[in-house]
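The structure appears below as structure tokens.
The complex is shown incomplete by one protein chain, all other protein chains being positioned as in the whole.
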Amino acid sequence: MVSKLRFSANINTFNACADRYVLGGYGKRLNTDELISAAQKVDDLTGVELVGKWHVNDDNVEQIRRQVTDAGFDVTCVTPDIWASGKWGWGSFTSNDPKIRREAINEVKKSMEWAKQLNCEVIDLWFGQDGFDYPLQADYPKAWSLLIEGVAECADHVPEVKIVVEYKPKEPRTHCFVATVGKTIFLLEKVNKPNVGAMIDVGHALMGYENAAESAALLQYFSKKLFYMHFNDNWRYWDDDMTVGSVHTIETLELLYWLDHLDYQGWYALDIFPYREDGIKAANESIRWIKGLFGVMQRISRKRIAEVIASGDAMAMSALMREAFLD
Amino acid sequence: MVSKLRFSANINTFNACADRYVLGGYGKRLNTDELISAAQKVDDLTGVELVGKWHVNDDNVEQIRRQVTDAGFDVTCVTPDIWASGKWGWGSFTSNDPKIRREAINEVKKSMEWAKQLNCEVIDLWFGQDGFDYPLQADYPKAWSLLIEGVAECADHVPEVKIVVEYKPKEPRTHCFVATVGKTIFLLEKVNKPNVGAMIDVGHALMGYENAAESAALLQYFSKKLFYMHFNDNWRYWDDDMTVGSVHTIETLELLYWLDHLDYQGWYALDIFPYREDGIKAANESIRWIKGLFGVMQRISRKRIAEVIASGDAMAMSALMREAFLD
Amino acid sequence: MVSKLRFSANINTFNACADRYVLGGYGKRLNTDELISAAQKVDDLTGVELVGKWHVNDDNVEQIRRQVTDAGFDVTCVTPDIWASGKWGWGSFTSNDPKIRREAINEVKKSMEWAKQLNCEVIDLWFGQDGFDYPLQADYPKAWSLLIEGVAECADHVPEVKIVVEYKPKEPRTHCFVATVGKTIFLLEKVNKPNVGAMIDVGHALMGYENAAESAALLQYFSKKLFYMHFNDNWRYWDDDMTVGSVHTIETLELLYWLDHLDYQGWYALDIFPYREDGIKAANESIRWIKGLFGVMQRISRKRIAEVIASGDAMAMSALMREAFLD
Partner (left out) sequence: MVSKLRFSANINTFNACADRYVLGGYGKRLNTDELISAAQKVDDLTGVELVGKWHVNDDNVEQIRRQVTDAGFDVTCVTPDIWASGKWGWGSFTSNDPKIRREAINEVKKSMEWAKQLNCEVIDLWFGQDGFDYPLQADYPKAWSLLIEGVAECADHVPEVKIVVEYKPKEPRTHCFVATVGKTIFLLEKVNKPNVGAMIDVGHALMGYENAAESAALLQYFSKKLFYMHFNDNWRYWDDDMTVGSVHTIETLELLYWLDHLDYQGWYALDIFPYREDGIKAANESIRWIKGLFGVMQRISRKRIAEVIASGDAMAMSALMREAFLD
């Protein structure tokens, strides 16, 4: 049943993507209305992610709720913006400035409130600016204490909304504190709240030399803490945010097998940056790859995959993958 | 007080190092007597590490104890060999074969007994063969469950001997399960025994894009679980096991500052592979770099380093490092 | 004689740096006048780099010449902008669109003319957008043929201005064609013009696992083709554009030794992105590190460095570096 897979995408997927050289972006800038319209052109897309302040705020939350619902979408995640302006540059929850820290926590709480109003289950805590660039620049115990306290405080604010911590090894800081699946689990255990879990962004896992399937297993098998997934692909050294299936064929299949096997219940959301590609096509391709790989898994059967894994025999795996992809 | 630093090295440091191309090694093979003699030629070395079965066994443990003591050394660590023969190739604690798993656990228990007899506080659990090489080759929940159970069982065997888990992202498997500081903390928390902690091998941290100082802070500040340190250096992508100070000058200084600041009480042990270098010179150089960098830290003063860190000002850090190294 | 080192910096060093998350930049946007004023606050800076169209154009070239001269600077390099707007996104010289290719070549020729008028010896050809993001996206023979032809055509346009090709493994494309020192030499040999050489950006070399000193040797020793240098530092996996000396102490010293030894005559230019740092401080620190390391080299003496290199003895190197940095 591929039908069980529910697909979402950040509506920014359809906007012009920029990088540090082409700050104006490679494509056309769209407004929120146009972004939602674009999302409607993607097959099988039934959810959208919004960014706090960018797309939703106190004034427009009810209007956005109606607009997104009318367009046929669930809001699957609200991401508080604690990383996209200069003031967050030296950290959000871990800033040395207590005013910035307070502002960041309030930003997160706001997003939780908006999420609740939007019937959205999840907000995404991505600490991209919390880290360091140079050696001897960070007070590690202090930073981690602030992260733990801050997340716990937010968790209590709207307990019925889930917080998912999104880890990433680097960028925009050269080193992010919440870098790997293991450090994420450490944070979750210290915070210890039922509504605080994790998301895996596949590309961030690849950057960290993780096998995303193993990362999912650690989070989900041992504590049912895998609440959300971001799909994309890259060349391993950097968060290239490419479309799904463009590089890692077998590993993506493995991940889909394990998500299914571990009874992952969350959304299959896209987090891609189609800098030079059409966003609608890029989302369509990504979803088609996920569905196609899921279909391959069903065709060769979960049972045979399970047998290959149980055997630990890499050459049996190789033969099964040939059958899956080449025959 | 540099004098507080206690230095150790695996006696294999002084043996011929081999790699997969030069299996016979680049230098001369020595026996245990010769290795201990070589260790005596290293200034400031007061500890040695031994490998179970290679250097110590049921028959020679008392003789080795006397020999090492007479040579003026403490035994600082015994490392059970659960990774250096073909039978461990598909895993030790996580092997699919229950007989191999039992053998591995027994090997560890033996090393704990020998450690106790040698007045050695620490044994080193390095799961180099526990992982996977290919996608779809490992049953992650099963493997991690076996790791947790196995370590817990060992911990109870000789509670007065400490087990330190040594993480490493890869090699000899292309992916090791216990890969990063975060996954190590996950393992420690699941095992939850007072005598089970971690070691940081600096090179393994570098391979994983960790800042070893941050890794030390996570282990030590939050739960006093940093029991041991392995020093070396590398070019970041691989465990080159080079002498200390040969690449990462400032980061090594940062690590020494934090170990001191976090009140790390363990040994400063070397884990280097001087393939083409003389082992005695390589150990001497490594210790001299650690002492030299520690001296630099004292000269510029802990207080000023603390101020730079508290400021988060990378350019103040840069100026302080210029003063430290160039003036 | 540290005095022989001539320092330059792109005037954008002093502007707000942006990345793909903080498109508005971390600091304050300045105009060209303010950027030149900022440059004057950097000790020992006697050269500036300009970007074509951004800072210099047909209308203002004479005015800029006077303004820069009056401020006490040489213009050391003009960089044509063939990478900073959406239209270059699919390549400049290698675009599939012949109109874009023509426009790019014209942009380069314009910059050569401006360089001549500014008494500037060098223009910088950086092909950041010429490459590919996905597999099966590029026609390699066609792309390389276009690169060769295009560079040759430009070279003939103003033969008294030198073109330096600046290689980089990736970013903004996930793969740039002109990625490494070796591919750069291939391009130079195919172009085969006296006024076409290379620059090494130290960070780009580090990203490609090059030792920049070896890269300099290949270019300079065998064909006197090293015309320019960009200094910065990074953590090896990405072009972090950090200040000089912040990570690679010994390698930077090695590079300075070889530039001196190979009789490199060009500028020591900075190419840093001080996202969260003050640009003036960042430039000052970078220059002070270069001067400081050059001073260390002189203090321990070129002769002893030459002896260590000739011996190939890494432990003698280690001892010499301890003496250089720790004593």
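Here the chain labels run A, B and C in written order, and each chain numbers its own residues starting at 1.
As a convention for this text, contacts are C-beta pairs under 8 Å (C-beta built on N, C-alpha and C of every residue); 3 or more make two chains touch, one makes a residue touch a chain.
Worth saying up front: this structure is predicted, and the values here are computed from it rather than measured.
Touching the missing chain, out of C:184, C:232, C:246 or C:286, is residue C:184.
Residue C:96 is the one among C:40, C:60, C:96 or C:119 that touches the chain not shown.
Residues of chain A in contact with the chain left out of this view: 209, 235-237, 243, 245-251, 276-278, 281-282, 285, 288-289, 292-293, 295-296, 314-315, 317-319, 321-322, 325-327.
Interface with the hidden chain, as seen from chain C, comprises residues 90, 96, 132-141, 144, 169-170, 175, 177, 179-186, 189-190, 208-211, 213-214, 217-218, 221-222, 250-251, 253-254, 257-258, 262, 305, 308-314, 317-318, 320-321. With the whole complex as reference, residues 16-27, 83-86, 88-90, 128, 133-135, 170-172, 174-175, 234-235, 237-238, 240, 242, 246-247, 273, 275-276 of chain B touch the missing chain.
Keep in mind that, in the parts below, only the chains that are shown with their structure count from here on.
Common neighbours of chain B and chain C (chains touching each): A. Look at the CA centroids: the one farthest from the centroid of chain C belongs to B.
For the pair chain B and chain C, the distance between C-alpha centroids works out to 40 Å.
With each centre defined as the average position of its C-alpha atoms, the distance from chain A to chain C rounds to 36 Å. Contact of a single residue of chain A with at least two other chains is seen at positions 90, 133-135, 170, 175.
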